[in-house]
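Every protein chain but one is kept in place in this view of the complex.
Labels run A, B and C following the written order; every chain starts at residue 1.
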Amino acid sequence: MNVLYFAWVRERIGLPREEVQSEAATVSELVDELVAREARYAAAFADRSALRVAIDQELSDFDAPLAGVREVAFFPPMTGG
Amino acid sequence: MNVLYFAWVRERIGLPREEVQSEAATVSELVDELVAREARYAAAFADRSALRVAIDQELSDFDAPLAGVREVAFFPPMTGG
Amino acid sequence: MRIVVQDAPFDLGAETAQFAAGHSNMGAVVTFTGVVRDSDAGSLEVMEIEHYPGMTERALTAIAEEAQQRWSLGDVLVIHRYGSLTHGEMIMMVATAARHRKDAFEAAEFLMDFLKSRAPFWKREVTAHGADWVAAKAEDEDALGRW
Partner (left out) sequence: MRIVVQDAPFDLGAETAQFAAGHSNMGAVVTFTGVVRDSDAGSLEVMEIEHYPGMTERALTAIAEEAQQRWSLGDVLVIHRYGSLTHGEMIMMVATAARHRKDAFEAAEFLMDFLKSRAPFWKREVTAHGADWVAAKAEDEDALGRW
């Protein structure tokens, strides 16, 4: 699936999007896999409560299942307006 | 003093302003004097609760004293905006 | 603070752009514009707005000053027309500038609530069926209670 990063999450991980092959059942499991990979993911996901997640461009949460999902995005709380 | 009328008060009395010589101590007494004059005043002031009064261009009420006052205005509730 | 009472039309776009451009350190600008709607009684031919010259400017100034005391505002603009207007014409506008949106919104609503019931304007609708003074609404008087 496509995994997207925005704002300081993007900066810490060092790229705006990547294709990830994963059998993770939930967003949390996907994050666990990423964190296990490299320090830059661990740095980005150190405090999950400071992050928001969108699944297929809809706000969601870390417990959400990933079956059939094409796009997951991670970012800090939004600051529009 | 100058007495001014607006909106349907003006229409019923038939003029927008007039100079009135009066010894009335309060707005209510002034209205009593006007009502006693002619039917058109009685028609305009038939329901005082439907009217508002301004003294020297500040909203006031019928109990207000008239000593030193130059301008009294009568009108229905305002409909600005 | 700028208070304008005039019979001529005003340019909403130009007024809004000028107001916002003049306050570059205010993060929030709110405008309200009142437009002549069609009459509930039928096809509106003209809306006549009568006012009390002198008192009108005093009342609008007092309301704007009160808003500036209650909220942290960079500026306030009030424009209100009188005379004969037709359906779709703009009657009036207010604009507020503030650092924070809450102040700008609340002050604009306050201005409108007081301007509706405390500024000496009276509207008269002329339709094919005749002419009638617009009655003040109880809900407009009630709206003052929240401030």
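Here, a contact is a pair of C-beta atoms (placed from the backbone, for glycine too) under 8 Å apart; a residue touches a chain by one contact, two chains touch by 3 or more.
Since the structure is predicted, the reported quantities are computational estimates derived from the model, not experimental observations.
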> Can you list the shown chains that the absent chain is in touch with?
Replying inline: A, C
> In terms of residues, what is the contact footprint of the unshown chain on chain A?
Replying inline: 4, 6-8, 10, 54, 57-59, 73, 75-81
> So that we can see where the missing chain sits, which residues of chain C does it touch?
Replying inline: 11-18, 20-21, 23-38, 87-88, 90, 99, 101, 104-105, 108-109, 112
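In this text, only the chains that are shown with their structure count from here on.
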>> Centroid from C-alpha atoms only, then distance chain A to chain C, rounded to Å. What do you get?
In response: 48
>> Please tell me the distance, in whole Å, between the geometric centres of chain A and chain B computed from their C-alpha atoms.
In response: 72
> So which bits of chain B are touching at least two other chains?
Replying inline: none
